[in-house]
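Removed: one protein chain of the complex. Kept in place: all other protein chains.
Moving on, here comes chain A:
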Amino acid sequence: MSSMLQGRWWSWGFRSAVMIYFMVLIVLPILGIYGQSLSAGWSAFIDNITEPLAWKAVFLTVKLAIIAAVINILVGTMSAWVLIRYRFPGRRLLNSLVDLPFALPTAVAGLMILLLLGPQSFVGEWADKFGFAILFHEPAIVIAMIFVTFPFVIRAVQPLLEEMDSSEEEAAYTLGATKARTFLRVIMPGMLPGIASGAMLAFSRALAEFGAVVLVAGNIPGKTLIASVYIFGEIESDNAAGATAVSVLLLTFSFIILWLVNYVQMRRKGV
């Protein structure tokens, strides 16, 4: 009896601790931002949002994050496929390197890209010769975004590929299906939930990236200034309301994506 009571106390204690932790660390700050953004009233909020530099920054960020996510879908899916299906020397090393972008400070990532693409570098010179600019232009931002979000799709697709039963493929072959058809009709649907949730997480993370991007973007307002850098600038110039308005937009985006990821995963469990 007493041990049961004890068990209950423990369980209650744990649950409350986790709840409080969540509240203090996540829920309260978020509510704070929503509150702050509306503290000066709706019209001030609308003004801040419709400020051209603000919505251009948000628009640019969303656009580039989508491009980064699409490239992640293609390259990430292929990488996951190669890492699971092929056996070659160095596979394990490559596989552990996938997580590097998560472990690396994003500023270091930005610096790496800066050095790699800079005008003195081979790539920089080469791009220069063909007359298109990478560094301090949109391509550099996309590259930075891809770099920091690289692991998401790979890590979401890998377990699905691993637990995929090779006899399903073989069954398709015995039924006369070609390799291509088997890939599209049998393997692809199995990878799709992973691709979708990985891509959405990558998108959401790309929206939020600051450290890597700020070093390589050039940050020209209205041209290469992305949302997170805009927020930083607004805070620096003491316009907290402008910063919170853009923050609220980004936050709302993130929530929608989180919800979508959850939805996809729930459906996957259902099927």
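As a working rule, a contact is a pair of C-beta atoms (placed from the backbone, for glycine too) under 8 Å apart; a residue touches a chain by one contact, two chains touch by 3 or more; residues count from 1.
Definition applied: contacts and distances are computed from a predicted model.
Set against the options "Formate dehydrogenase gamma subunit", "ATP-binding cassette domain-containing protein", "Tryptophan synthase beta chain" or "ABC transporter", the UniProt name belonging to the omitted chain is "ABC transporter". The chain not shown here is touched by just one of A:Arg8, A:Arg91 or A:Arg181, and that residue is A:Arg181. Touching the missing chain, out of A:Leu31, A:Val123, A:Ala171 or A:Leu258, is residue A:Ala171. Listed by residue number, the positions of chain A touching the unshown chain are 165, 167-168, 170-178, 181, 185-186, 189-190, 271.
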